[in-house]
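One chain of protein is taken out of this complex; the other chains stay put.
Moving on, here comes subunit A:
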Amino acid sequence: MASVIPRSQVDLVDFVDWRGVECLNQKSGHAIENALKQGYREDDGLHLESDADEQILIYIPFTQVVKLHSIVIKGPDEEGPRTVKLFTNKENMGFSNVNDYPPNDSIVMSQDDLKAKAINLKYVKFQNVRSLTIFIEDNQGGNDISKVQKIALYGTT
């Protein structure tokens, strides 16, 4: 699944509507910005960490409609995410209704993928994306805490 990102696909970090970004079950001091923002996400010391249990729910709205091509997730070997589900254009999602909708794409990450490899998504399913919800269901080691060092989204506008 892992592949090189085509040149035509750009980093979508510039199109994220930061005021609307929301992350549930994040630990204070280890917030979503550490994994998503330019500069912070390049620093492996800064990471996003789960709080009450291993699940994390991230809601990322965009400033314009985008097409999503691939995603890069970087995390440590043990606490890095394993099952990741992606939903598009779902506002008001909570942990209670993650199973109410079929995910647009579901990824099971290998430890190899966690070394910042690009993962291609079902491109046809991410053609009209106003917002993206990333649900991290569990992690590699089955620990109580999940950690994410970097999330990068590639696509076109």
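One rule holds in what follows: a contact is a pair of C-beta atoms (placed from the backbone, for glycine too) under 8 Å apart; a residue touches a chain by one contact, two chains touch by 3 or more; residues count from 1.
One rule holds for everything that comes next: contacts and distances are computed from a predicted model.
One chain of the complex is hidden; its UniProt record names it "26S proteasome non-ATPase regulatory subunit 4", one of "26S proteasome non-ATPase regulatory subunit 4", "Cyclin-like domain-containing protein", "serine C-palmitoyltransferase" or "GTP-binding protein RAB5". Against the chain not displayed here, subunit A makes contact via residues 19-20, 22, 24-26, 28, 51-53, 55, 92, 94-95.
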